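Complex shown without one protein chain; remaining protein chains in place.
Here is subunit A:
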Amino acid sequence: MVQKLDTLVETASQTAGPYVHIGCMPTYAGIGGIYETEIGESPISDGAKGEIIEITGEVIDGTGWALRDAMLESWQPDAAGIFPGAEGADPAVNGFCRFAADFESGKFTLRTVKPGTYKGRGGVVQAPHISLWVVSRGINTGLQTRIYFEDEDNSNDPLLNRIEQRPRADTLIAKKTAEGKYTFNVVLQGDKETVFLDL
């Protein structure tokens, strides 16, 4: 026998299921008005400093089909790389957004401000990115990933540089389609499978 640890084990994840919108996006589920204020409706408010961008995409399964029931959440710092709540952060950036794959088309849209770089622990600079969390029916534990941008300098990003198979890093980089417009697909399975994270 040995001494007992004082630590606990994290509660097991269970799928968000097909009706996640009821609990997290009631208006989207068709029961708007149940809450006066819904969270995650937009990561920015009027007057947010920086470039306003729109990222569109799909969450694609192993057969190439776009999920119609996925919910996504994003979290990011402001244009100066400061996280909401920290000193000097842009008060018009709350940094958090919830958005869903469209019930008909499977397309999602995130409208936000382009995040800035920041220094992580040890002073390592992280290229601009938005953290993404994907849940749905059939996903047992929420999937973490990141959206980087093809028109930023990603060459020294510590996370992208940890990806051994370099072409796979492209799965984390949003493609620019027009000024302020990007596309980013989350591929759950297959040759183009997105790099999912364990951070």
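We take it that a contact is a pair of C-beta atoms (placed from the backbone, for glycine too) under 8 Å apart; a residue touches a chain by one contact, two chains touch by 3 or more; residues count from 1.
As a convention for this text, contacts and distances are computed from a predicted model.
**Q** What does the UniProt entry say the missing chain is called, choosing from "RsbT co-antagonist protein RsbR", "Protocatechuate 3,4-dioxygenase subunit beta", "Acetoin utilization protein AcuC" or "Rubredoxin-NAD(+) reductase"?
**A** Matching "RsbT co-antagonist protein RsbR", "Protocatechuate 3,4-dioxygenase subunit beta", "Acetoin utilization protein AcuC" or "Rubredoxin-NAD(+) reductase" to the record, the invisible chain is "Protocatechuate 3,4-dioxygenase subunit beta".
**Q** Quickly run down the residues of subunit A that touch the omitted chain.
**A** Subunit A touches the missing chain through residues 6-24, 26, 29-31, 34-37, 39-40, 61-63, 65, 67, 69, 73, 75-77, 83-87, 94-96, 103, 118, 120-123, 126, 129, 131, 133, 135-144, 146, 158-159, 162-163, 188-189, 193-199.
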